[in-house]
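And now, chain A:
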Amino acid sequence: MEDLAIKILGAVLTTIMAFTVGMFYGGFVRKLTARVQNRRGPVVYQNFIDLLKLQSKTTNIAHGFMHHMAPIWMIIASLTTLMFLPILNGNLWFPNISFHGDLIFLLYMMVFGSLGMALGAGQTGNPNSAIGVTRGLSQMVGFEIPFVMSLIALMIQYKTTSIQDIMIAQNESGIWNMFSNPFAFLAALFAMFGMFRYSPFDIVGAPAELASGPVSEFGGKYLGTMMTANSIFSFFKLTLYVNLFMAGAGNINDVGIVATLIAIVILLIKTFALYMVPVFYGWVSPRYRTEQAIRYFWAWPSALGLIGIVWALI
Partner candidate 1 sequence: MTITENNIKQPIGEYIQNWARKHSLFVLAYGTGCGAIEIPPTMTSRYDAERFGIRGAATPRQADVLLITGYLATKSLKRVIRVYEQMQDPKYVIAFGSCTINGGMYYDSYNTINALDRYIPVDVYINGCMPRPEAVISGFVELQKQIASGNAYNATKYKENLEWYRENQKKIIKNWRMPDYNW
Partner candidate 2 sequence: MDNLQIENNILETIKTAFKVEGKVVREKRVEITAHKQLISSILLFAKNQHNYIHLNHITCVDWIEDGEFEINYIIWSPTTKNTLIIKTRISRENAQMENIDNIWDQANTYEREMREMYGIEFPGLIGEHEFILEDWDEMPPMRRDFDTLEYATKTFYQRPGREDAKDVREELTKQSGEEIPEFAKKYSREK
């Protein structure tokens, strides 16, 4: 019974942490973008205000059951993936249920949200939504290829499909995967650009051209819930990358509260550093058309992924 209570507490804490961090990262990006553009920009907690505002809208529109379900699917995808991800390296505090899933499972679970969202967008009957969805899904086929290649490279390298094991192996050897297999890391990094949908891969929700694409009919609580799901999901993606390529956070032997806090700080530093890569890349990039984006992913990133696999084999 006590076990279960701790598990639930851990799950709730993980969720809250992922949500807060994700939202703040979004705020940081807005602020930094503003500074780059020589503006003052909004406050860093602007995303929280937006979320509160969206949730306090008094009327909401739904076009049908799938529309109503879309944010729920996204939340399911975000939270399930988060629960199956070891947040801290070997730490007893947030293992959640990560021992019961592996990389291939996460890979497929990550799609769950996109597909649910796509169905919701489809139900609205707005042509812009459907166009956005086709672009988004096509682009997904693009970036999943280099991503899966780099994952395969890692799996071959460590003979495991468990994230936990990959983290432990990195800690034992003391070399992060981003150095031990730089090609796989680069391929995954390129895939990450597509995953976060910053420029130049933001054609999915082009505001002026597609009226923000898939989300164009979502407002109020629906948009707010989606925002929450997206924040959690972006934290998940960053932590996944940190786990896979930067040895996760924290030391396996420390389970004390101080050590945990230090580990969390390390995790935040690593994830933020990683997060800045697509953001920086986005600031200086124009926008790709969908087929250009797909070709982009299938060209150099995929080639790097192949080299990564060969590298891991050698």
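How were these picked? Simply put, all candidates are chains of the complex that A comes from, given by their letters.
By our rule, a contact is a pair of C-beta atoms (placed from the backbone, for glycine too) under 8 Å apart; a residue touches a chain by one contact, two chains touch by 3 or more; residues count from 1.
Fair warning: this is a prediction, and the values are worked out from it, not measured in the lab.
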item	value
Given options 1 or 2, the chain of this complex that touches chain A	1
Contact set on chain A toward candidate 1 in their complex	30, 34, 37-43, 46, 49-50, 52-54, 56-61, 207-208, 210-212, 215-220, 223
